[in-house]
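All protein chains but one are shown at their positions in the complex.
The block that comes next holds subunit A.
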């Protein structure tokens, strides 16, 4: 039993980290009022870049840096569409997911990176790798950035009331572009971690819907970084537990095991919806465009 618990717990971080990083990235852009449904696509870009750099001889850290850059490159497209051209956030995000899906598969098959096993990121301490240890610090960084800096104040102002922020002299478009780039760097890192440290192989389906779960996590966390990490750990516990229970041969239906995180998400949403304060933590201008001197 001790061995089972140990094997389970030691594997939780590797599953939790992609969810946590992606959710943190989403929170950064959504707190600036940019509704980001493109997480799956940014993760795919990062995942492919991580594999590509590694196969071409780059060390794991370079691969992760490449993943962040790839996420940001896609983020730049998203920022151009949403912040500059003011295209509907939902449509731009969904279109980018499909675009990234096709583009990454095309590049991977053109370059011959599919199904190539790599060595990947090695553990450094207590069986965990660098990114696992860095994730709480990244979360702390997000909290400090959002709550303790002028930049964070401006970012949140743009997400809550862009007209007021604009009147106060904050460049709404620039703030949103910066928020998207910061966020997509983290989401790209989440994807890169998935291939460089977890699967250690690329196939077109490697992200497998984890970007969508990260979006649910952000709602679950009510746009708060620490709660997003807690939610990610919950999902990580489940992902690490299911195959281990199955491997022992215990007769537990896996469909029931997969339910708790989603039930928790639903419960949190119901809880926050029934609270008297109403909308809760959702940024007031989430998904809304700001056009100067335009009357709503």
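Everything below uses one rule, namely that a contact is a pair of C-beta atoms (placed from the backbone, for glycine too) under 8 Å apart; a residue touches a chain by one contact, two chains touch by 3 or more; residues count from 1.
Going forward, contacts and distances are computed from a predicted model.
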item: Omitted chain, identified by the protein name its UniProt record gives, among "BMP family ABC transporter substrate-binding protein", "Acyl-CoA dehydrogenase", "Cytochrome c oxidase subunit 1" or "NAD(P)-dependent oxidoreductase"; value: "BMP family ABC transporter substrate-binding protein"
item: Candidate in contact with the missing chain, chosen from A:109, A:149 or A:174; value: A:109
item: Residue, one of A:7, A:147 or A:174, that touches the chain absent here; value: A:7
item: Touch criterion as defined above, residue of A:9, A:167 or A:252 at the omitted chain; value: A:252
item: Contact set of subunit A toward the excluded chain (per top definition); value: 3, 7, 11, 15, 105, 109, 112, 114-115, 117, 194, 198-206, 208, 210, 239-240, 243-244, 246-249, 251-254, 258
